[in-house]
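Quick one: the structure is below, questions incoming.
Every protein chain of the complex appears in place save one, which is left out.
By letter and in written order, the chains are A, B and C; residue numbering begins at 1 in each of them.
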């Protein structure tokens, strides 16, 4: 272990002292420092002041820090969801051949990952009905940003307006704004009606300068959007792209995006495969085949090898930054491939029946919980007279901040989304905690 | 997931309903039940009354049960030790090719495990200086039992006495007694002197009927035995086997067993690779080459394959139960191979310098802690004026049960080993907790 | 699979750790006096990246249940659910065995529940979790039988065992100091009750029996067998190796067995780990509970405690057995419940029957349950098995039980799909059609070619220190 300790160097640099000497001899260097061709004037001769620790001590240190996180039962959603990830996903995805590999520049020794990504793409094609899925983006927000830039590239006429729903996660909108900044797009909100898209208002807002209309189902408030077809038609009428936000669990049950005229589907595919991870996500990006050569990100395609067997490879790389440089469809290089692997594994573990069951539970569980909360003195739920998926908004007689704050003291976290509005997310992982939440709200909401 | 649920059957039996039907057709069976050739009179038509659970719920259920374990910092040893096991051991040993494989009856597809066990055997050969290590037994106690039966098989004259030290873990002695029962051996204790073997008393006890003398270093009280050579000579003089109990960490620093005349070395090799696991162990069994054909358990040997490359295989299987049946050297079949794999990995991770450093820490840490406790009012430590390894006994002015009990309330566990004796074990994993222990003892011991 | 650097001149598939990175440390300035320490220590010293590659490579040269079919008869190589590993790795499961009972209520509660589950599954009244493996369970059971007879002031010197029984049964009886009376099977592959009637008597301590037996056959005369043994004053011991065949259909306790062990690494899907660890809990009927190993767990008013059974045989493990393995078994049983356990058996039996139906080799005995023994006929069964390796599947157990010529003892388990069974059958049939020369030259595709067993045994090299070329 002494050699593993860092006093003498990195425990992950395996040269012995004798080897180091031999290798320095071989290259004709007097010592390690002489290998650095750094002018004196910019050389760093200080210390970082970072203490080395043993592996055990490092774990203790992280534990010591993270112990400061409160122990809460979370009824939080709004774009980041907790679905149970089976152990086998951790086990298989954790195999070093997957975890420590790199982008598949040499497909002959990367068939395993390529096939897994091909399968991931295929699952998204089935879920959306659209023809082309890339093999990952960072998260839903950046995927939405990429969709906006795509709309500008593929639209037959000019136009710089990106229309987004009034109910939209602030972070997502902020990311979109940054992606819109370069190409000079303007992001504008259209209004909601009782939690869903106000289609008439959208009709008023859309015009020939509109490059893309974005809508979500479920919305950030958990509302299942009922007028997707009408939204798609509006976009189509104005030659605007219709970008739909959703996720694989919702898409297992809800209308197929292709059937409502969606041109692009974005969202967080990490709702399968990741669980709660402080916002760590997986950007889903699926679009129509006609936009294939404008798609951002990596694509895995089938081909054949010299033995005439089916084999997989990254393809259409001429869209990408390492080939096309400033004319690339995106600057993305490192993506979220490993997260996509996990999502595919989780989806396969569930199977179609499991996915549909889970999606149905995402409807019935919030529905039932809202009904129970509606009977709590001081609460009305749900606020929106709509179908919900995973979550819903409730009105509080007391200030929402007081209700949410008091709930924290009881060990439960909900979102505060207005002065008298809280939002509650309920999935299979909150099943055993719902009685407790109802009881706690009965205390703090009245 | 619905199909993964157990209402319809095992989630780990992958046949679809259609496949089941097709297969029943193929075998000409009307239904699954008709495949069971069980007479009506002994058929079970009841229920076990065991509810099925989802994977998530099963985890919750185990968590619910185990949460009842108190959260304690343990200064417990006495044969089961907590050394830090690096993550890479879990990661590599957890690879399914290792974890889910079986005994290497087909060595051509088991070279990986065989080589790892060969390496484990080799490490024990280096640590003990003896020529033959088997590739695992259940634990130290059963390994000691096997040593006793070995002594009867290999001794040139008859004799049924097994002499064991007065300070011996009760559980180990009880297991030995059961192993001694079949061959009709009698287990007798010889006295200790200030925590170590009373060599004169042993000399008085030993006679021509003595088949084996057992001694330990460190002892169950953590005392480093200083007279091993003398004990070995006594055994040798009486044609008795000298069986030495130790473990790989101690053997990295202490005298080599071969140099003190040991004929067999047993002990818990799981002190490397396992950590605290409620007594889960790894029986180390190493002996002289001359006893090779009397060794219990599995042996991995090197050989060559048809391509003339070095290859490994289980060997000398004619000693074993599946070949020799009632004339086998032991009834052992399933062993602790995977635990041995972990031990070899941990030992290799530490390397010889790491092992020696760790062993030195096992001397200095209890020494320093004993010195600190000796200054606590109401305590004298160590009780034995000896060198210690990992642990030591302290005398309490108050009843030991009161001191140990009060310590539990403070969150610390120590062993009570006499009316006014407690035992304290200190390894690298207790480093950060020792100040707390001293402070707590300062309160409760006075 | 991936290419890997090899030099045709290499005389090994992967160097030993000692060949990669051996280091010698002189023991100096130790914390102990010189005369108590060794002089030096020579062991491998790979850094973590090297270590990781070494064992990753070794794992690639090993076949596990997730590599493909693993139809080793009598071994029940079923799929080991990943989640049980996570459950066993819980920090609150990693505690020291010497804590006072009051501080391990969770562990004791789990053990108590597992005892209860196993009792229900086996039809037994009390269960100890202490034996760390099946053979240790046998030893425990036979020691209980011995204690029972001694408590009755009887000296009985014999244990009766059918010739088709596992080798451990014989070795266990001998280890406990008994004479073994071997019972020939009848023409149907089952216990010959007449021979049994002749074999049992005043000296009979116990009959050890596996049911279904190693041919996969249910001992239909089990009630008569039980009566014969009991009438002679002996006990009936159930070897649980084949319990996966019967879950929910028949229980040893109901068949008249007095003592049994459970192989949790078979029936309850804990991983075999390259040979172990397993766990071999032992169940007994009520009158024998007082002989169980010390300590045993009981519940009192919602709390749990250890106690020493009044006539305990003592201990068979230094602590409480293979705890992490028991946690995994508990999780498996709790996951499956009644319906899952019943289904596991049904599918295991169907898979065995389906596979037997598909293959060209003759299967002389039946009707069988979770496993069958085919005969390689004119072929050498061991050679046939080696050749199966070339088809990418693990072969069955070979040349045992001896009651079948050139036996291929095959247990596919419930974990196989129809697709994988068809693949496995294709491998059997491809081998069945090949000539002796081809079989003798096999295998050519696995990590190693055929390994010379004779050389290994004649010239034992059991450590790298013993290698000439190292």
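Definition applied: contacts are C-beta pairs under 8 Å (C-beta built on N, C-alpha and C of every residue); 3 or more make two chains touch, one makes a residue touch a chain.
On a predicted model such as this, the values are computed, not experimentally measured, just so you know.
Remark: the absent chain touches shown chains A, B, C in the intact complex. Of C:178, C:391 or C:428, it is C:391 that touches the chain left out of the display.
Contact with the chain not shown here comes from a single listed residue; of A:162, A:262 or A:355, that residue is A:355.
Although one chain is not drawn, the whole complex shows that of A:188, A:305, A:375 or A:419 it is A:305 that touches it.
Here the missing chain is touched by one residue of A:190, A:214 or A:338, and it is A:338. Residues touching the missing chain, restricted to subunit C, are 1-6, 20, 47-50, 52-53, 56, 60-63, 65-68, 79, 81-82, 389-393, 415-417, 419-420, 423, 427, 443, 445-447 (touch as defined at the top). Where subunit B meets the missing chain, the touching residues are 3-4, 11-14, 16, 86-88, 90-92, 96, 109.
Throughout what follows, only the chains that are shown with their structure count from here on.
Shared interface positions of subunit C, defined as residues touching 2 or more other chains, are 23, 45-46, 48, 52, 56, 81, 83, 85-86. For subunit A, the set of residues that touch two or more other chains comprises 3-4, 86-87, 91, 96.
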